[in-house]
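All remarks here apply to the structure that follows.
Only a single protein chain was left out; the remaining protein chains are all shown in position.
Think of it as A, B and C in the order they're written, each chain with its own count starting at 1.
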Amino acid sequence: MEKLIGVWIAAFLTLCIYSFLYRDNPFYRFAEHLFVGISVGYGIVLSIHQGLIPFAWTPFWQAITQWPPGWGLTKLIPIAIGLLFFARLIPSYAWLIRYPIAILMGIGSGLAIPNVMQADIFRQVHGTLTPFSQIHAGTLSGPEIFGAILMLIGVISTLTYFFFSVEHRGVVGGVSKVGILFLMIGFGSAFGNTVMGRVSLLIQRVEFLLQDWLHFI
Amino acid sequence: MLKKIMRIDRRIIFILVALAVIIPTLLKVSFPITVSEPTRKLYDYIEDLPSGSTVLIAFDYGPSSMAELQPMGMAFLRHCFQKKIQVIGMTLVTDGATLGYEIMQEAAKTTDAIDGEDYVYLGFRPGTIQVMLGMGTTINSIFESDYKEKPLAEIPMMAGIKNYDQIDLVLDLASSSTTEAWIAYINTRYNQKIAAGVTGVIISQMYPYLQTEQLIGLMPGLLGAAEYETLIDTPAKATKRMSVQSFVHLLVFGLVILGNVAFFIQKRENENV
Amino acid sequence: MRRQVPLALCFVFGVVMVLIEFSPHPYSKSLYNEVINWSLIIGPFALVLGVATLVQTHWIRIRRRAEYWQYSFVVLIGMIVMVAIGIPFGPSHKAFKWLFMNIQVPMDATMFSLLAFFIASASYRAFRARTLEATLLLVAALIVMIGNAPIGDFIWNKIMPFDNLPSTVRQWILENPNLSSRRGVILGVSLGVISQSIRIILGIERSYLGGGD
Partner (left out) sequence: MKLKSACLLGLILFFTCKIIALAQLSEFSSEEFRAIDEITTEKSPAPPTNIKTTDKKNDDGTSITISWTKSADDGNGAKNVGYNILRKSPEGDFETITKTLIKTDKTDYTDDTVERGKTYLYSVQAVTSSGATSNSEIRSVEATASWFHTGKKWLFLSVVLFSVVVISSIYHARSGKDIFIRRIPGLEAVDEAIGRATEMGRSILYILGLGSVSNVATIASMNILSQVARRTADYETALRVPCNDPIVMNVVREMVKTAYLEEGHPDAYNEQDIFFLTESQFAYAAGVDGIMIREKPAAVFLQGTFFAESLILAETGNSVGAIQIAGTDKEHQLPFFIAACDYTLIGEELYAASAYLSREPMLLGSLKGQDYGKLMIFAAIVVGIILELIGVNWVTIFFDKVSN
């Protein structure tokens, strides 16, 4: 029974949203707002049950019930810092939320610097060089050598395109022109793949309507 | 006439799209799938793992990307369970918590895998990068218990698994930039092997990481799911959907061509005037 | 107190995290674990920011009878129902899961599937080969689309002597020109990320603190 009601509700809401294709209307607006409300509610519950409780409440409880008091008490510091987020609710103290935000920003930025440098710069440069060591070793076929050279041209010219402190004239202009062509092929392929992605979502919804709701298939 | 064709109400195109999906869905057409290299690499990696190995799947997506990523998860889980490879499931995305749980249950049912022995579902923890990094010390420090709040210490499968050292592969099913984070932090710091299954929108962005082997394999969108289904020889949802997909692609292809032909004819007419 | 202390904290935590990356010593490792743990504890509290903003805007709308204010009730009620069931009974409770699976899932999935329609109409009405750039974009898009669709290979294999050209060409585009342009972008963007992180740690970039003093 509850499954049947569920399917009907889901089908109704699905159609509400599709009604947007005709034009914006009250059914669509109702569904959209309901969606926002439900998903925020879901987010709150998950963040409390699987975030605040295991990360903050449990250590807090352990710290205050532990006898004799031990290192667990240090966990009270981050909990207190986290609680500063509630200052958002009191306008005159709202600036206190800068403390936890600043700490999180500091940690995030600090983690990013060496890791991004290593994974996204050094490793990518290395990846550009490796085919050429294979060329020298003679392990690449003709088309692969062509691919490696094309890759070099692509990387260099795209990088040149994003050079801002030099006027794009002469050689630099020519190279950056090639860069923009590579970018366009990249964006084109993304476009093609996006079509596949969006259509997949539509097919799944149609399947739902025809199969689970109407039982046509 | 030409102007009329070009100014066509877009709702007519909407109807064409709807028909291109509905009719093939009802007719149940099906085409064979050609498997691409990145998907095959992932399959081969799992195929070469001895039974009893452990993989971690991160279900980092919400309902909006379910259509593409759920079939991937299903095909991959089936393969693992059939090969008696242990699976740990988790998510870094709030909306993924319930979805991940459902799909692991479903895959387990079809392959008789047992919760706690063949697979464990840990659920969600907020903090993305910090969660990933925390699991590098001990998984237990992030997930004291599984999704159903059973302490990890009491789960037989988790007995020998402390952190990434005991995990042979992380598969990230992603609809946003989580794969890049897995690569930059976990592959770099812990030398963990990473593979991904991603939505159509971000497929193109993943290729540089494949060449550097920061990703050992990639399932590209729904097509990737269909390819994996083909590899494990159990065509399911994705294969069906890709066949339907074909007709919409043909339609869009036709629309682009038609639009451009009209555009050029008009341009020429304007030049002649 | 209002600006200098947060900036100093940001600096200390940032510098410590960078330096720890280069130190394998157990003391560094345990400091690292502790900091990660701290940020995991602090992070979830940020939830209050989003919820407060949402409730506030909708409450103001209802009070001011702004256009479509009735829908703000829908938002608040939806949220309250989920919270009222989810907080006491937990996310694996049947009713909570039912609401998620039958309301949130179908709507979220449908919302983005709307774009399938818009992408088709945009393809027809807006995507024109006006310039060399736009032409390349369109050609690459068409090839990838046909290569992605199993029907592409299917038809090709029926009429041509050698197999799977559409999917092969698609794969080549993704692995060659696409790869290299993405790599160029990644290199540029990563430098941007690093330079922004440096600015944040050093307190040069402080827009995240918000306005005011």
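Simple rule for what comes next: contacts are C-beta pairs under 8 Å (C-beta built on N, C-alpha and C of every residue); 3 or more make two chains touch, one makes a residue touch a chain.
Treat the numbers as computed from the prediction; the structure is a model and nothing was measured.
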In the full complex, displayed partners of the excluded chain: A, B, C
Residue among B:I33, B:M135, B:I202 or B:V244 that touches the chain left out of view: B:I202
Which of these, C:C10, C:L99 or C:A141, touches the one chain of the complex that we don't see? C:A141
Selected residue (touches chain absent from view) among A:Y42, A:Y99, A:F191 or A:F208: A:F191
Going by the touch rule given at the top, which residues of subunit B touch the chain that is not shown? 191, 201-202, 205
Kindly note down the residues of subunit C that lie in touch with the hidden chain. 18, 21-29, 57, 68, 111-112, 114-115, 118-119, 121-122, 125-128, 133-134, 137-138, 141, 185, 187-189, 191-192, 194-196, 198-199, 202, 204-205, 207-208, 210
Mind listing the subunit A residues that contact the chain we can't see here? 20, 23-24, 28-29, 32-33, 36, 113-114, 117-119, 121-123, 125-126, 128-130, 132-133, 135-136, 152, 155-156, 159-160, 162-168, 183-184, 187-188, 190-191, 194
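By our rule, only the chains that are shown with their structure count from here on.
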Counting only chain pairs that touch, give me the topology of the graph as line, ring, star, complete or other. complete
Give the chain pair, either B-C or A-C, that is connected by more C-beta contacts. A-C
What's the distance between the Cα centroids of subunit B and subunit C, rounded to whole Å? 16
When the C-alpha atoms of subunit A and subunit C are each averaged to a single point, how far apart are the two points in Å? 3
Send over the residues of subunit B in touch with two or more other chains. 14, 17-18, 64-67, 95, 97, 125-127, 130, 133, 203-205, 208, 211, 221, 223, 245, 248-249, 252
Residues in subunit C with touches to at least two other chains are numbered 36-37, 39-40, 43-44, 90-91, 100-101, 104-106, 108-109, 111-113, 116-117, 119, 123, 138, 141-142, 145, 148-149, 174-175, 178-179, 182-183, 186
Using the touch definition from the top, list the residues of subunit B that touch subunit A in their complex. 11, 14, 17-18, 21-22, 25-26, 28, 64-68, 94-95, 97, 123-127, 129-130, 133, 143-145, 180, 183-185, 187-189, 199-201, 203-205, 208, 211-212, 214, 220-223, 241, 244-245, 248-249, 252
In their shared complex, at which residues does subunit C touch subunit B? 33, 36-37, 39-40, 43-44, 90-92, 97, 100-101, 104-106, 108-109, 111-113, 116-117, 119-121, 123-125, 127-129, 138, 141-142, 145-146, 148-154, 164, 167, 171, 174-175, 178-179, 182-183, 186
Show me the residue ranges of subunit A that touch subunit B in the complex, using the header's touch definition. 21-22, 39, 42-43, 46-47, 50-51, 54-55, 58, 107-108, 111-112, 115-116, 118-120, 123-124, 126-127, 186, 189-190, 193-207, 210, 216-217
